[in-house]
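Quick notes on the structure that follows.
Missing here is one protein chain; the remaining ones are kept as they sit in the complex.
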Amino acid sequence: MTVLYFAHARRITGISQEEIPVRAPLSSTTFWDQLIQRHPDLASLRTSSRLACGNDFLPIDAVLEPTDEIVVIPPVSGG
Amino acid sequence: MTVLYFAHARRITGISQEEIPVRAPLSSTTFWDQLIQRHPDLASLRTSSRLACGNDFLPIDAVLEPTDEIVVIPPVSGG
Amino acid sequence: MHIEVLISPAVITPPTSAVDSGIGAVATFTGTVRGSENDQSISALVYEAYQPMAETVMHRLLTELSAEHPCHSVFVQHRIGTIPVGEAAIHIAVQAKHRAPAFALLAAFMDRLKQDVPIWKTDTL
Partner (left out) sequence: MHIEVLISPAVITPPTSAVDSGIGAVATFTGTVRGSENDQSISALVYEAYQPMAETVMHRLLTELSAEHPCHSVFVQHRIGTIPVGEAAIHIAVQAKHRAPAFALLAAFMDRLKQDVPIWKTDTL
């Protein structure tokens, strides 16, 4: 599974993209648990950030597939 | 008393300005009565138009002085 | 609030004014002449103003509205005379710290203009 990090998420992880080993579909809760295991400081963004896939926000109960490209979207501040 | 006519009021009266003989203060009701005596077709604008003096709209109960310059303001349509 | 009001037969060319460091929002409105009026095809509209009163009333309305919607500056230009289809009859630019008062002032001013400012469409060509 590919994960993209933007803005504060990239600053916290120090990377803009990584591959994480996922073999079966997983819930967004499990996904976040795994991300935070890899990057403990991401915990500060967990409640305020949303996940996206295919240029669309994922619902909170989404099931993430191993082949998905998942994007971590911290609170936006455009305009 | 000087009276200025704009837009539809000017079209109806055929003039943009005239002096009318007024010797004593008068109500806006009496003023309109006199205008319509001079220009009967102005009756069609009476309820929809407002009067102004000194760059300000006059209240309905205004007293008009013989020295005033009174402006007949048909419904506006700027913008 | 800095207010500039101009009524003129000149073609309106919206100024691209510099913005000072306190400004975060510039909202503009341009009202253009459409090619039909009351379902009739037209080529132009003719506008007329009672200029001194129109300018005075616009100043007063903007001053009143700025009490409720604080903005830094407003520039209003209204064209009079014959205005061909597709060209601007009015242009307004509002500068403010934030967008909410700029939008509110702009919309409220246009509503009041159409009620209380002595400017008229007098003819269609």
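First chain written, first letter: the chains are A, B and C, and each begins at residue 1.
Convention: contacts are C-beta pairs under 8 Å (C-beta built on N, C-alpha and C of every residue); 3 or more make two chains touch, one makes a residue touch a chain.
Note that the structure is predicted; figures quoted are calculated from it, not measured.
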Would you mind listing the shown chains in contact with the chain that isn't displayed? A, C
Touching the left-out chain: which of C:30, C:51 or C:82? C:30
Since one chain has been left out of the picture, which residues of subunit A touch it in the full complex? 4, 6-8, 11, 52, 55-57, 71, 73-74, 76-79
Residue numbers in subunit C that touch the chain omitted from display: 14, 16, 18-36, 85-86, 97, 99, 102-103, 106-107, 110
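Definition applied: only the chains that are shown with their structure count from here on.
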CA centroid of subunit A to CA centroid of subunit B, Å: 72
Chain centre separation (subunit B, subunit C; CA means) in Å: 27
Take the average of all CA coordinates in subunit A, do the same for subunit C, and state the distance between these two points in whole angstrom. 48
Residues of subunit B that contact two or more other chains, please. none
Multi-chain contact sites of subunit C, meaning residues that touch two or more partners: none
